[in-house]
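Okay, handing you the structure first.
Missing here is one protein chain; the remaining ones are kept as they sit in the complex.
== chain A ==
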Amino acid sequence: MHSMLIIAGKELRESLRNRWVVATTLLMAALALTLAFLGAAPTGTVGVGRLEVTIVSLSSLTIFLLPLIALLLSFDAVVGEIDRGTMTLLLSYPVARWQVLLGKFLGHATVIAIATTVGYGAAGLALRLSGTEIDAEGWRALGGMIGSSVLLGAAFTALGYLASTAVRDRGTAAGLAVAIWLLFVLLYDMGLLGLLVADGGRTVTAEVVNWLLLANPADTYRLFNLTGFQNVSLYAGTAGLAAQVQVPPAALLAVLAAWVAGPLALASFLFSRRQI
């Protein structure tokens, strides 16, 4: 446990040093603030509920951006260290391989958590300071979005680690990371949509769709944020969908957590068998 924290601390310190933390935090904050103040323009002069509008647009964008950042941060984590020769040295120390993997993951997940919490939190705070009324439900929705965003980032970081341990070459790992992003973020939904249209509602029931959505961390995240809070789903136009979704928010979070643990466990298994 202790060795894991030492490695996580080193990873975080390195990310601070090479400006990853600053860059991602600024990116997240800039995005959140832009959406908070400009993204509300389409709703005209209606002041109330601007936070909910922000949450809708922000979570939609998070689905595209955060997995990309997470994969960029993680695809090189194992294969790169093996390539540079730092892994050989690290593994000659009294640490188990799973400790190395989880330690590094923890460091990278912390980078994502800092960037998301500070970046999105800044948007909420800025809205509040500019005079927007935010009720308890709104704060909860924002908190829920930040928390689930961290989980989403962690899930794709874990998938990036899986890519990084599964292959022998940095280039292949990068390609695999891009493929993971394309698959989960773009192609999956298109495929699902195509399936629904082609099927015409004959065999693919609402329940099947629910399960299919849970099989993708990005969709699970979307379900959680767009249907989990009533005011938000009102603005997202997903209130109808929310009535259809039978999965409680807590279960959605559990599914996201499983998307963190699953790939990480598999990566840890592959790494333990790897000949370096």
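As a working rule, a contact is a pair of C-beta atoms (placed from the backbone, for glycine too) under 8 Å apart; a residue touches a chain by one contact, two chains touch by 3 or more; residues count from 1.
Just so we're on the same page, contacts and distances are computed from a predicted model.
Of the candidates "Pyruvate synthase subunit PorC", "ABC transporter ATP-binding protein", "3-isopropylmalate dehydratase" or "Roadblock/LAMTOR2 domain-containing protein", the chain left out of this view carries the UniProt protein name "ABC transporter ATP-binding protein". Note on the undisplayed chain: of the listed residues A:Leu89, A:Val208 or A:Ala257, the one touching it is A:Leu89. Contact between chain A and the unshown chain involves residues 3, 6-7, 10, 13-14, 17-18, 84-86, 88-96, 275-276.
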